[in-house]
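Everything on this sheet refers to the single structure shown next.
A single protein chain has been omitted; all remaining protein chains appear in their positions.
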Amino acid sequence: MPETLALVLTGITSGYAGPAVLTDVSLSVGRGQLITVVGPNGHGKTTLLKTISGLVRLRGGRIDLEGKSIAGLAPDVIAARGVAHVPQGDLLFPQMSVEENLLMGAYAERAKSVIAERLDEVFVRLPKLAERRKQIASTLSGGERRMVGIGRGLMMGGRVLLIDEPSLGLAPLIIEQIYLVIADLKASGRSILLVEENPARVVDLADSIHLLDNGAIVWSGPPAELMARDELLATYLGG
Amino acid sequence: MTMSSTPTLMARHRAPYGDLAMALLVIASLVAIPYVVESRYLLGQVILALFYATIASQWNLLFGFAGVFSLAQMAIFGFGGYATAMLCVYFGWNIWPALPVGAVAAVVFSLLIGLACLRLAGVYVALLTLAIAQALYLLIVTDTECFRMVGSACRQFTGGAVGFARFGDFGTRALFRAKWLVGNYAIVSVLFGFTMLCTYGIVKSPIGLAFRALKDNPGYAVARGVNRFQSQLLVFGVSAFFTGLAGGFYAAHFQAISPGILSLSQLLFIIAATVVGGIGTFWGPLVGTVVLMVADEAMRETGEYRTLGLGLIITAAIILMPNGLIGRLGDVVGWARKRFAAKAPSLSATQ
Partner (left out) sequence: MSASTLIAILTAGLTNGAVYALATIGLSLVWGSLGMLNMAHGALLTLGGYAAYTVVTTYGLPAPVGFVGGIAAGALAGAILYGAVVKHLLKQPSETFETNVLIATVGIGIALENTILLVYGGQPFRQPTSMDGLLRIGVTSVPVQDIVIILVSLLMMGVVGWILARTRMGRAIRATAQNREAAQLMGVPIRRVYLQVLMLAGALAGICGVLVSSITQLSPSLGGDPMLKAFIMCVIAGLGNLPGAVASAFGLALIEAFVQFGAGARWGFPVLLLIVILVLIWRPTGLFGRAAIRRL
């Protein structure tokens, strides 16, 4: 049933110059699902997302977006096909205003009405950004920046949303707010692939969890099951 | 994420036998050349090549090893030459004592440039050193103020657009008569050999290691207590000493010096030689100089297209072989080793 699957990775291998970072990783994101990849830092989670969006060269395997291969395409083409990547650490355009950052998200979209529609939706979901509209991105707080990053991803209007460690470097209270937004996005029917270090944050949210260790998936299953497996948590995530 | 094929890293892991063999080859060639080469023109060109190789090796020490992208190399060379010439012209010195003093003057000049530039980030060093070199050139060329009279002609303090001539030589003409050029050749060869030997010592010394650390991983090196500014200033001064010394020898060999050596095309030749040979490799500048001098001779027929050809060679070399001929050689050796190892795995296991 390919039409119910938003994103399918089949046996992908990738990496920078030197040995491969990811080996034989397979997973899929169904339409409207939120799939989470957890694992210790430095074991390939970010590389996985970068491989999907084309920033890291794919060495082997297939990547299909709604039934069509996007393997080996340039990052800008992949983005235009509908992969919206919210990168780790936000990577905002520091000298642009909040609004300009958001508009950059809709770079591939030329219809003014569509852009205005998406901007309205972002301001509804993230009302804080409407207040900060004219502020320069580099002067925002960490939580606000994260919201701009997510808002910019939404402006891309992608078929699948990749979110890389949305809790990174934020205070617990702010993390809670960010996850409320993500839950909201899932409820609106978006297909999401989320990378997270701490599985506890996504227990109620994820349809399925993949445990990535040393560049390979070592365990997959429903979140509740992972939380019950103390030995897995202890081995891979340090308790 | 350092590429393991960069020449600096290769040089670190390679046994010194290659360098020793190359040194013996160079020495043998230098000894043989005056017996083989009969043409005075050709011997003159070899001497010129030795000067270029010396300057290029010092630019390589500065950029390839210490990571300072200075475009004032010819200015420092010229400063040494001018200082030597002016000591002879204005104070009546013999050329031999004037040479080391000229070199020290070049060091002082370079330290002033270094103090002004080296706290800046890489690309700004290039901009500012080029501006300083051009300012020096323009000041000399546009100098029209009378400083002294030679016969009925007016001469400027800096020598103006004409420069200085006939202020003394090595003394080889008096000593060897008709064979004076061979005498000059021997002197310049010794200068070249001495410079290369000292440069090798610097590259292999703890200071050299610090430079390489700064180039490969500035953050780590600074954390380990290497002072970037002081180390770069030191290598700037050292390289200026040999460059300035070469400038003095150049002036003495030709018995003349003029602002032409400060021009951009001279600098370009030095950079081209280093790039073609291999930036950051010890033998690169020499190999590049020889190759470019031969190419230049071959292009002599094409006359006015020489500069055009040189420009295109630089660009093509940096695109097609960014690690130069030495780097290409390393690639070939590495490829051959791999092939050999793949065919005879037992051999590689016993290594």
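As written, the chains take the letters A and B, and residue 1 is the first residue of each chain.
One rule holds in what follows: contacts are C-beta pairs under 8 Å (C-beta built on N, C-alpha and C of every residue); 3 or more make two chains touch, one makes a residue touch a chain.
What you see is a predicted model; the values in this text were computed from it and never measured.
The chain not shown here is touched by just one of B:30, B:75, B:95 or B:314, and that residue is B:314.
Checked against the hidden chain, the listed residues B:90, B:147 or B:305 yield one contact partner: B:305.
Across B:275, B:293 or B:325, the single residue that touches the chain missing here is B:275.
Touching the omitted chain from chain A are residues 53-55, 74-77, 79-80, 85, 87, 91-96, 100, 103-105, 107-108, 152, 156.
Summarising the interface, chain B meets the missing chain with residues 3, 63, 69, 116, 119-124, 126-128, 130-132, 134-135, 138-139, 142-143, 264-265, 268, 271-272, 275, 304-305, 307-308, 310-316, 318-319, 322.
Basically, only the chains that are shown with their structure count from here on.
Averaging C-alpha coordinates per chain places the centre of chain A 53 Å away from that of chain B.
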